[in-house]
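Every protein chain but one is kept in place in this view of the complex.
Let's turn to subunit A:
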Amino acid sequence: MTPLERVVREEWGRLVALLLAQFRRIDLVEDALGEAVATAQATWTDAATPDNPAGWLVTAARRRILDRLRAEAMAARKEPLLTVEAERRPKEGVMVDDGSVVDDDLLRLVLMCAHPALPPEGASALSLRLVMGLSTADIARLFLVPETTMAARITRAKKKIVAAGIPFAIPGTDAIGERLDVVAHTAYLAFTAGYAPGSGPDLLRAELAGEAIRLADVAHRLRPNDTLAFLVVLMTLQHSRRDARVGPDGALVLLADQDRGRWHHDEIERALALLAETDSGPAPSSPLARSYRLQALVAAEHASAPTPGDTRWDRIASLYAVLEQVSPSPAVRVARAVAVAEADGARAGLALLDGVVMAGHRLPAVRGELLARAGDVVEARAALSESISLCDNDIERRHLEGRRDELGP
């Protein structure tokens, strides 16, 4: 990684926050920083890299913003009061990582991007762009939309921030918890986008999903909070399996068939330590925190089992039963039925699926699998066929077809 790549990857959000604190103009700040990076790309060499790359970028961006403000003031035929005022408040020589002041600005940026008045997907994309410094192309790839669609989505979110007056501010203590929940939800949306089935296996999308963990981690460091902590655990545990999820032929590998040696065990250890630490604190502060905690505990059960046969499905089934009370949904019920089937047999799992209604291919797929295990071959084939007709992902459909064909004609 070059010094420029490093500073963009690690300091982007701080640079945006610092400039936004001074100028309050999100449109100018992002453009100016982008131009500063382009200039750096063209002029920095191994021999001539500034001692303080972040400081260099901020200074270059600040100059561009002042130029633009002057041009705007001229165009409006106004006295350039705004420009003069901005120039009178110089922050020249500010170290980018100079502690709590910049930390507060970064938290303001995180909260502004994940504001509840923004559409969740727009907030998610904007956070990756402004806090994490991801390119619009990468964010588009993560969310499986064309780049122009993503650019429009990000532009719209920025426009709303400016037009509606979404503040660059930290709310009072009574409101901050709720706002951090939105930050968590925003990060998780980006994470799950990276693991949503696409047209084919795309390892880069899994890597990009890792940026969502960094986003939640940044927010958690700025303002430690149990919702964010449990979410970081949950995402880290899921993400630790990324290399084992894809087989040599590019096919999706199910959890039970994964080579557990290819899991990132260092990440698992860190996540389990954070889980233990957070779980020893006070009871979860919100329903969202409770929900992430239970899902993190399920992921921890999987991560702690040396082989699939060691999985404590009885514990996982109990965790899902509690999760169903905290946040009931057909998806949770189906996950619980799978766990119960593993712990108590296919019939017990099937009983939990009675009367469940859920769109998509997953419900008939699970029902078909459990019917097959229970020996109801005819019904199993019918359910799997239904599932295949509803499945729009090539890799999953091939898996389902293979399963159906194993059951005979």
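We take it that contacts are C-beta pairs under 8 Å (C-beta built on N, C-alpha and C of every residue); 3 or more make two chains touch, one makes a residue touch a chain; residues count from 1.
Quick note on the criterion: contacts and distances are computed from a predicted model.
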{"item": "Listed names \"Carbohydrate ABC transporter membrane protein 1, CUT1 family\", \"YCII-related domain-containing protein\", \"Alkylation response protein AidB-like acyl-CoA dehydrogenase\" or \"Phospholipid/cholesterol/gamma-HCH transport system permease protein\", with the criterion being the UniProt name of the chain not displayed", "value": "\"YCII-related domain-containing protein\""}
{"item": "Residue in contact with the excluded chain [from A:Ile166, A:Val218, A:Val366 or A:Leu400]", "value": "A:Ile166"}
{"item": "Touching residues (missing chain, whole complex) on subunit A", "value": "76, 115, 117, 163-167, 169, 171"}
